[in-house]
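Left out: one protein chain. Kept in place: all the others.
Labels A and B are assigned to the chains in the order they are written; within every chain, residues are numbered from 1.
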Amino acid sequence: MKVRLKVWRQKNSGSAGSFHIYETPDLNPNMSFLEMLDVINEQLAERGQEPIAFDHDCREGICGTCSLVIDGKPHGPHPGVATCQTYMRSFKDGDEIVVEPFRAKAFPLIKDLVVSRKAFDTILQAGGFITVRAGSPPDANAILVAKADSDLAMDAAQCIGCGACVAACRNASAMLFVSAKVSHLGLLPQGQPERYTRVQNMVEAMDAAGFGNCSVTGACEAVCPKSISIDFIARMNRDYAVALLKGDSKKPAGGGAG
Amino acid sequence: MATLKSNIPSGQLAQKWTKHRFESKLVNPANKRKYKVIVVGAGLAGASASATLADLGYQVDNFVFHDSPRRAHSIAAQGGINAAKNYQNDGDSVHRLFYDTIKGGDFRAREANVHRLAEVSVQIIDQCVAQGVPFAREYGGLLDNRSFGGAQVSRTFYARGQTGQQLLLGACSALSRQVGLGGVKSHTHAEMLDLVVVDGHAKGMIVRNLQTGEITRHGADAVVLATGGYGNVFNLSTYARGSNATAIWRAYRRGACLANPCYTQIHPTCIPVSGDYQSKLTLMSESLRNDGRIWVSKKQADRRLPHEIPEEERDYYLERMYRAFGNLAPRDIASRAAKQVCDEGRGVGETGLGVYLDFSESIRRLGEDKVRERYGNLFAIYHEITDEDAYKTPMRIYPAVHYTMGGLWVDYNLMSNIPGLFVLGEANFSDHGANRLGASALMQGLADGYFVLPATLSNYLATQKPENRVTIEHAAFREADSIVRQSLQRMLETKGKRTPASFHKELGKILWDHCGMARNKAGLEKAIQKTAALREEYSKNINVMGDGGEWNQALEQAGRVADFIELGELMCRDALHREESCGGHFREEFQYTASDPETQQGLVNPGDVRRDDERFAYVAAWEYAGKGRAPTLNKEPLAYEEVHMTTRSYK
Partner (left out) sequence: MNLLQRVWQSSLGKKYLMALTGAALFLFVVGHMMGNLQVFLGPQAINRYGHFLKTTPEILWPARIGLLACVGLHMIVAVALVAQNRAARPVAYAKVRAHGATAASRTMIWSGLIILTFVIYHLLHYTLTLPSVNGYGLDFSTLRDEEGRHDIFAMIVMGFQKWPVSLFYFVAVGLLCTHLGHGIGSMFQSLGLKNNVWGPRIAGFARAASVLLFLGYASIPAAVLGGFGGGHLEEMRRVAQQRDSAAPPDQNRMVPIGVTNAAGKEK
């Protein structure tokens, strides 16, 4: 099969970008979309042209590095997979495929199809953790966790941090990403002590990064390669409301032990 | 010649770690904050080490070439993590985990290291659960376990088929917390290109920012490498495309010894190669072997569909050859057996390089729902890649490069022969011998990062004075900086005809053919010649587009491939010199035959690996001898105090 690619090329964030058209050679339908880009890049290099920059790493749908909006959908036509798990057999011979970078103010473009998703790290650094020092925890079976809670926490914890939710959301909102981490930790007994400060800090970091708001369209859930549910956003909303009502916890009184 | 002092503490095996911790030098809390430590990599080992060192009070600088620490390839580990918790009451213990690991490694690992690993394994699970890792649980709320290859107890903790992901996100959350608190400075898109050695001690490194192309120098009191394995030397592997050996290779060129490079693990259950365009092989978790049965037809070149082959014409070869462990035989054994049946012409699929992994019996016994609950995501991955439904027809699998047991040589403190250079996780050689058991890589990465390095690092730091730390204007920094710049410039200016990818592909083929699942003298000699020739061609004919002052993926790849070519040659040298078979290193000349007494006693099968403990019970630590010169071989003898080296039998 052969396809025609319309790819966004942009040298860096400072310069203007535009679409370029590339005709592929004959492809094996069992090739992944990224392998198809590899083939094009090899061709470009042979012709002395600069290859297309695109992000990728594990190529098995778990590292969250690959991105791309393929024909209007982050990670390509199929639900529940990442771009690296999208195969050429999903397209027809002769198709024109539009390939764009993830677009959001909070994801500034680096080059061609590569954007920076640092904002996600900043949000996690604000509160996406349970404070625990190596060496101090109790025995792993000391605290029982209901299987239902643990399973639900795992559903949320599967997030690969790819940013497709932001890319698909008409508001470029990061709610699904943030709520997945808030819910994962908030559902477990181990996450309770920091539950409300966590949600508050993470939401504030999210807002500061310039993401949009939630319009509950469900687009994020539809494109998520791990099919994470927007019910987690409701959970985050609830926790944040409780956090607001609780207010700031009292600062400890000054003075240390001698 | 390098001096290799293993620094294994004296005393009873089970007491060594406790004793060593007590005898280690300490740095007092007020002084810790004056020390600066560089950690390269943020996989399980790097992230956990960075977070824990910062918790202790050290100033930590963490470097990753990815856009975020969370992308490290530990994230792709599927099956689970071992720990000697004995929650199942099935007779597990620290000693049993230790023994299984030593035996699994074919008696080529360091005894004291492995025992320490088994000891801290229980703490790892506690730590991860406290961090919020959502391990699988039973209905009563207790943790669940599954069994894994090379063990007869269920000691593997898991989080669906994404255990590595959950453990890494746990470690990264600890790292994130410390970044937020200012204890760790996180450098992303930052690739280490050289180690800076000042007066024989590792004191810093040179880094290229992949986004801007900027070259920077970073000084510290100690440098920790946790940069993973070098399996991508084979080009096609289950590693991430970005996984590379550049950090350890550049350290090697600065004098760090590289130990046992020929010990590579070929994982038995991967999706077979389907075409020449392929960039990546995908693993199907070993946990599938709990419920799947591996078979091929008894006939050669049997073109029938699997369901057309009647039960009595199927050869469940692992169950036949290794009765006690059956489908759960260790990885090296399962992989070689698959190769053997395919070499006999009994392989399945279009290429004939594949065997069936069949779930029909489990589906009959447990029901499709139960199988779906256990392995649903793996079946889905299989379906995506092959377009086949494994609930209806058996999976086709074939071995693929998955892990490297070899790595930089380290002592008991995880310090290399360059003082101040520490190496953790897959990047070091220490714990798995010649073969790693399933679910032990995650255990080792976290053991090194959370518990071992934080306890042993102070031994070195206590001998160093932070006020004496040299600045990055020191001659050693300037020299390393200019070497890095020159080598980047050379690659950009060669303007040859071949892309880095094409060199990588060719290298991979040479190594897979001659230094893969089976090796022999003639093949290895040929491979050494071929890799040398490839290196020569590379220097004249590499083509890198673009320039160095910007995001340039071809330039990144070019540097990594150059290192792989040199490393590939060293692997072949190591494989050639090791005239025995052990674990993942199978030399065709050294195998059991039907007439050997061990075979006749029923301990092994003909074709099983045959060790030579008299000549090769040592760690082969290779030392760089300069450009164009053969590397020097250093030997660290493996002295076993408690365990007796025996024939490794899984029958």
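Following the convention adopted for this analysis, a residue touches a chain if its C-beta (ideal position, glycine included) is under 8 Å from a C-beta of that chain, and two chains touch if they have at least 3 such contacts.
Here the structure is a predicted model, which is why all the values come from computation and not from measurement.
Visitor: What are the shown chains that the omitted chain is in contact with?
Guide: Across all of the complex, the chain we cannot see touches A.
Visitor: Tell me which residue among A:31, A:52, A:66 or A:106 touches the hidden chain in the full complex.
Guide: For the chain that is not drawn, the touching residue is A:106.
Visitor: Among A:1, A:98 or A:144, which one is in touch with the chain left out?
Guide: A:98
Visitor: Please identify which residue in A:140, A:172 or A:228 touches the non-displayed chain.
Guide: Answer from the full complex: A:172 touches the omitted chain.
Visitor: Tell me which residue among A:14, A:48, A:94 or A:247 touches the hidden chain in the full complex.
Guide: A:247
Visitor: Please give every residue of chain A in contact with the chain that is not shown.
Guide: Touching the missing chain: residues 6, 8, 19, 69, 71-73, 98, 100, 103-106, 168, 170-173, 175, 203-204, 206-207, 210-219, 222-223, 229-231, 233-241, 244-245, 247.
Quick note on the criterion: only the chains that are shown with their structure count from here on.
Visitor: If you average the CA atoms of chain A and of chain B, how far apart do the two points sit, in angstrom?
Guide: 27
Visitor: Quick check on the complex: what are the chain B residues that touch chain A?
Guide: 48, 51-52, 55, 66-73, 75-76, 85, 87, 123, 125-132, 134-143, 159-160, 162, 165-166, 169, 172-174, 176-177, 179-180, 186, 188, 211, 238, 240-242, 274-275, 277-280, 282-283, 380-381, 384-385, 387, 450-451, 454, 499, 501-502, 543, 545-546, 550-551, 553-554
Visitor: For the complex, which residues does chain A have touching chain B?
Guide: Contact set of chain A toward chain B: 11-12, 27-28, 30-32, 34-35, 38-39, 42, 44-46, 48-51, 53, 55-65, 78, 80-81, 85, 87, 89, 110-111, 114, 116-118, 120-121, 124-141, 143-147, 150-151, 153-154, 157-158, 160-161, 184-185, 188, 190-191.
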